[in-house]
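Every protein chain of the complex appears in place save one, which is left out.
And then chain A:
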């Protein structure tokens, strides 16, 4: 016993828990993906089946739209809100608190509330548009092929832009005041300050938050599943929902595991590229 370093001994409980919580599920998923329901080894059968399904490329394309649309808008809106909330004006404290609300609301509550607001017959959005005569007919927000994915993205942006705001706001408050004073001496206005002082200063925060948002959006299931279940006609089917459907609705755990493994690999590649690119940029900036 004496030869084992105390450091390792202290880390051991944590390592065991980590192994159980992370390594075991990952390995088990890998095992499921190459076996059939009876546990026999079947090689790449499951992979061929999920890749052969016509819904797989549809889900993949939808996922790209969903992640891209959500993250871009969340970052822009969140950063803009943060910069505004950083200005001095009366009632700033209250406004800061209000801005956090969407992030605090539980995902499922937000999703169901929005589903009702978007509803064709009973929804308040259509009511507000038809009552003053902005539109003649109620719009089927969640059933029209052109509006259903944007509606989902809008909900996701609403839900998470406050998170970006909080993070960026924290970053903004650590910018030294003399940078602004120097800029002002040089005669720059608010826009110049934002572009040349504020944004470069909070870029590390934005990069980190964006990475987090990409991972969240890739794994997100609540909003879409609670509202459309990936429908109508697979218009909002994203890969996580396809995996969920395969496993928990069709009881095809092996195919679901195969798709998870592929998805995991794709996500890893995206994340690796992203980290590489953003760290390279940072070095250049320094």
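Here is the rule we go by: a residue touches a chain if its C-beta (ideal position, glycine included) is under 8 Å from a C-beta of that chain, and two chains touch if they have at least 3 such contacts; residues count from 1.
Following the convention adopted for this analysis, contacts and distances are computed from a predicted model.
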{"item": "Chain not displayed: protein name in its UniProt record (\"Na+/H+ antiporter subunit C\", \"Cytochrome bc complex cytochrome b subunit\", \"ABC transporter substrate-binding protein\" or \"Heme exporter protein D\")", "value": "\"ABC transporter substrate-binding protein\""}
{"item": "Chain not shown: contacting residue from A:52, A:90 or A:133", "value": "A:52"}
{"item": "Touch residues of chain A, complete complex, unshown partner", "value": "1, 37, 49, 52-55, 119-121, 138, 140, 142-145, 228-229, 231-235, 245-246, 248-253"}
